[in-house]
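Note that this complex is displayed minus one protein chain, with the remaining chains in position.
What follows is chain A.
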């Protein structure tokens, strides 16, 4: 038998392709370099074939799952920093090492609104981190502080603020060095101190100065996400035209879908003919955008101002003042599209949208509605709290300040109330739920947890796909969607123990 050349062939497995289909195909990886190989080039040009062959018994071999919004896990909260750098780093390391059992191999730690002085430090600590035996921390996701008070959820209201100086405020709060336009970290060597990683900022575009700030941030390579907002349709659309690529946990912390002012949720149904400046588009429209639009349309958030005034209650029963007329695209003198089939290919692109698919944060029907409207933009997230731990049994657990919480499956309640206290679903469970809620195939659900988030962040050449040259971060799932083993950079870092094979966690 020839000496081990460090190449591994996974055979007897199903591979999810980037279009969502599952094919029976072998996958070759280089375990020394930790990358996925182009098998044909390796065979004919390198003249080598793998010496190690692993038979996966018909299981699914998927790129490792990617979670772009997660607040903590295994008892560590990314947003809590008490001055001890070492302890924080250790906490990050622990999360990264343990989360692989849920099939996640890349994640973006998320921090909620903080006291402003903490941001530069924490964001600095959240530099990209990649160790051989743990999931990769891709960078940071800052939710707040430029969010809407009315939709703050669990964020502390005293730290919310507007951005009067636009991008400068961003730099003041987050730290200018954290927003520097550096070359993509994936092209720099591992461990480089100055590496700047993936950065996501969630903010409300109707808050003062945010829209100006987002234009500059997008130029710096930051992924701007609309969330915790009450923006009207016009403002939300304008934000997307300015470069917002993502919607934070769709349906949660945003206005309900009103049919005459669909707002942020309605972005999934935006027309392809929305004008994009500097784009060579034959059609023009007078779809209101820009500053005039903001002035013309009813005052921002007026629908909600009224609601807040009238007190709590289901929004469905409120009599809301609706805009006098739904804006329409002005007719243009050119032929309409004549060929049946795909939607017009126009410069305007709808944003990606995150969804927490635990069946609790959104009703399964809502999940299916969103997916049907715009499948290519769907990203699954957990938005998990620090309590996330698949091994935690149901029941009462200590939290903080003497309070306890009750865990019931994926539901988390503050003891004594019916208030949902956050999410503790794992990403692989989201994938399984998603197939049930929408009726889609396992390959398409995996696409929403691997390729779509990678594409949104712009890292699809390295993470989230099975392309040649991508990192060999893989997860083996059985055909029911349960994680059997997880691989990071070509090495198996977690394997389901024999005794647990029947456990459905």
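Rule of thumb we're sticking to: a contact is a pair of C-beta atoms (placed from the backbone, for glycine too) under 8 Å apart; a residue touches a chain by one contact, two chains touch by 3 or more; residues count from 1.
Methods note: contacts and distances are computed from a predicted model.
Participant: Consult the UniProt record of the chain that does not appear here and report its protein name from "Glucosamine-6-phosphate deaminase", "WDR73 protein", "Proteasome subunit beta" or "Presenilin".
Facilitator: According to UniProt, the chain not displayed is called "Glucosamine-6-phosphate deaminase".
Participant: One chain is left out of this view; which of A:47, A:259 or A:393 touches it in the full complex?
Facilitator: A:47
Participant: Which chain A residues would touch the chain omitted from the figure, given the whole complex?
Facilitator: Here the touching residues of chain A are 2, 26, 38-41, 43-44, 46-49.
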